[in-house]
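A single protein chain has been omitted from the complex, and every remaining protein chain is retained in its original position.
Right, chain A next:
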Amino acid sequence: MAEPKTYSYKLVLLGESAVGKSSLVLRFVRNVFCEYQESTIGAAYLTKTLTLKDCIVKLEIWDTAGQERYHSLAPMYYRGAPAAIVVYDITNRDSFERAKDWVRELQKSGGVGVIALAANKCDLEPRRVPASEAEAYAEDSGCIYMETSAKNNINVAELFQQIAIKLPKQEPEPSPVVILEKPNVPGGSDGGKKCC
């Protein structure tokens, strides 16, 4: 039998600060959880390879800083990414509203095909965002929806796996090189991609 094909995808995590983006990534990639995870400055990049039924998917994960002040840098990271996870904290209503903003922005930008909404910290009380409401929103906007807890390792691998399954399997190896553009640079490369 032939070797299973390998596909590489860029995946970006977005969301309000302190909702657990880095914690989700670290749980997924290294299976660790840190109660006092420090804030992400700039961005972090990690990779993880998943073996699916008929192929291998390498996820190139960009973890971004969440604070509003760093919002202008986000397009640099999501440009050229076929997948994104938008994270919110179920105990924080504002973070859900912010997540909806992110989904809208991604859909407006048009480049990100697969968007997942991660309702993180599902182990915590009190819940401020009803699951039904978020699920309905996700369905309306065509997002994958998943209640997660990085701390208790609930649905973390499943979240990334669902994205990997849903991503279109057309791109041949080697993976595209992602060009990071400075924000607001006119005439930046279209789509932010360049072949090596």
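To be clear about the criterion, contacts are C-beta pairs under 8 Å (C-beta built on N, C-alpha and C of every residue); 3 or more make two chains touch, one makes a residue touch a chain; residues count from 1.
Here is the rule we go by: contacts and distances are computed from a predicted model.
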Protein name (UniProt record) of the chain left out of view, among "TBC1 domain family member 15", "Uracil phosphoribosyltransferase homolog", "Translation initiation factor eIF2B subunit epsilon" or "Putative tRNA (cytidine(32)/guanosine(34)-2'-O)-methyltransferase": "TBC1 domain family member 15"
Missing-chain contact, candidates A:F28, A:W62 or A:F96, resolves to A:W62
Using the document's contact rule, name the residues of chain A that touch the chain not shown here. 10, 17-18, 36, 38-39, 41-47, 60, 62, 65, 67, 69-70, 72-73, 76, 177-182, 185, 187-189, 194, 196
